[in-house]
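Note that this complex is displayed minus one protein chain, with the remaining chains in position.
Order of writing sets the labels: A, B and C. Residues in every chain begin at 1.
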Amino acid sequence: MGKTRLEAFSDGVIAIIITIMVLELKVPHGATLEALVPLGPVLLSYVLSFAYVGIYWNNHHHLLHAVQSVSGGVLWANLHLLFWLSLIPFVTGWMGENHFATLPVAAYGVILFMSSVAYMILVRFLTRHQRENAALARAIGSDRKGHASMALYAVGVALAFVHPWLGFAVYFGVALLWFIPDRRIEQTVHTA
Amino acid sequence: MGKTRLEAFSDGVIAIIITIMVLELKVPHGATLEALVPLGPVLLSYVLSFAYVGIYWNNHHHLLHAVQSVSGGVLWANLHLLFWLSLIPFVTGWMGENHFATLPVAAYGVILFMSSVAYMILVRFLTRHQRENAALARAIGSDRKGHASMALYAVGVALAFVHPWLGFAVYFGVALLWFIPDRRIEQTVHTA
Amino acid sequence: MGKTRLEAFSDGVIAIIITIMVLELKVPHGATLEALVPLGPVLLSYVLSFAYVGIYWNNHHHLLHAVQSVSGGVLWANLHLLFWLSLIPFVTGWMGENHFATLPVAAYGVILFMSSVAYMILVRFLTRHQRENAALARAIGSDRKGHASMALYAVGVALAFVHPWLGFAVYFGVALLWFIPDRRIEQTVHTA
Partner (left out) sequence: MGKTRLEAFSDGVIAIIITIMVLELKVPHGATLEALVPLGPVLLSYVLSFAYVGIYWNNHHHLLHAVQSVSGGVLWANLHLLFWLSLIPFVTGWMGENHFATLPVAAYGVILFMSSVAYMILVRFLTRHQRENAALARAIGSDRKGHASMALYAVGVALAFVHPWLGFAVYFGVALLWFIPDRRIEQTVHTA
């Protein structure tokens, strides 16, 4: 089965997720700087989530670029990933509106953690699907970066209960780590 | 006429439907676990609807994959299906916010029933369109699974009036039934 | 210049327009039939607008299918059409929430009228663009159907001031008229 429509559908869902988050930036009624101040945390959480959804789109782009064909299981693994990503606008709004309180920051990390688990499941389905995707499997290798991120999200959730900004700092750090798209795939596949 | 734009438009509409449902998960004002509790039923109905819209996208994907060309009637049958699917966010929100009360659960089943009718009409238009789609007709066969689902949705609506959770249980069961994409099409067409 | 991205962008915008209209169907707080009753007019106006946006997508699909290449002017004429279509959700909501009062029904007709003007301008740009699109020009011919619709929308707006339902009846009638996609293009181009 072709991968074109899977890419198109995923692009659509991810494009909507990344854009509807801005609806949480409610237009303030006053026209003063003071009216903008309460939006500060909302904007900050928006920036982080925009980066994360962008990272997922980027890696998803690279991942499927290296894939030849998809199975029925891949369709479901992909929907599962989109489900967790679709909850990012909710936790983004919750974290922003509550000015980075403990529980929302922890919840944000839980969604990041579940998204990374779902991404890993998708990778697993793709590499197991058929021999054609062997280049991908070799490229991904043991996927230390993915496992490290998952562990760091868990650490971030735990640290959020010590102090929310510690959790936020961890999420921010992992985002920086992923800012560089998955060059492993790009290189192995393109030199193959 | 080509099917590419039909697929692209359907992907767009279905991607938006599956994503705007999350807007019903209104960000709570408190940062406590108690503030999240009322969202439980909303989240549960969201999960069910995400699965259903995902199932429709999946089957739509398989269905059109097996199709060579589309007629004007197919365009309208497809829009008709998208119309009923577009009401899923509404009944999802109604069911979730009213904590699975009788009428909303029944209404949810009615929309599922109408969507399955619309899907069946689309299949009918596609198989009758031209001989090129004969492989599809053979693959679908008598479509027992589709007819069974329609009957079960009707049963679910009736049972919702006995107890809403009975209706919900039926919808949940049918979703599980459809979780596996329509392998009949995949096999017949791909071995053809 | 290729037409693929123009189609993709238009599909995206039209898909969003047709889907966000459902957000006007606000989830009622009660779980009773009485709570649904005020939504009746909103649903009715939603159905009409869904049909209209579907008709525009359908005709747009046929129109661009017959086109070989697009100019810069076509991009703007297309955006101009999308602008008027993007106001359909607004007038749909206004008409529905005010239970088909005079002014909203007239405003709805004005937007339909402007959309049909914008569509005609787009057709003009496409047929004048280059000789390659000559097949399209011949197919469209004098476009009596388009001109008749424009005149009927104007009549509908005027009649809305006599009685809103007269205006609505005219819009409904024109929608039926357009339900059949533009077969002129389909035939001429496909037999060419």
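Note that contacts are C-beta pairs under 8 Å (C-beta built on N, C-alpha and C of every residue); 3 or more make two chains touch, one makes a residue touch a chain.
Please read all numbers here as calculations on a predicted model, not as lab measurements.
Enquirer: Out of A:25, A:148, A:162 or A:177, point to the residue that touches the absent chain in the complete complex.
Expert: With A:25, A:148, A:162 or A:177 as choices, the missing chain is touched by A:25.
Enquirer: Please identify, in ascending order, the residues of chain C that touch the omitted chain?
Expert: Answer for chain C: residues 1-2, 5-6, 8-9, 12-13, 15-17, 20, 23-24, 72, 75-76, 79, 82-83, 86-87, 89-90, 93-94, 97-98, 101-104, 107 touch the chain left out.
Enquirer: State which residues belonging to chain A touch the missing partner chain.
Expert: Residues 7-8, 11-12, 14-16, 18-20, 22-23, 25, 27-33, 47, 50, 54, 57-58, 61, 65, 179-181, 183, 186 of chain A touch the chain absent from view.
The working rule: only the chains that are shown with their structure count from here on.
Enquirer: Using mean Cα positions, find the chain sitting nearest the overall protein centre.
Expert: B
Enquirer: Same or different interface residues for chain A and chain B, judged by whether over half of the residue numbers are used by both?
Expert: different
Enquirer: Can you give the rotation angle that fits chain B onto its twin chain C by Cα atoms, in degrees and rounded to the nearest 5?
Expert: 90
Enquirer: Express in whole angstrom the distance between the two chain centres, defined as the mean CA positions of chain A and chain B.
Expert: Using C-alpha averages as centres, the distance is 26 Å.
Enquirer: Please output the residue numbers of chain B that touch at least 2 other chains, ranges allowed.
Expert: As it turns out, chain B has residues touching two or more other chains at 8, 12, 15-16, 20, 23.
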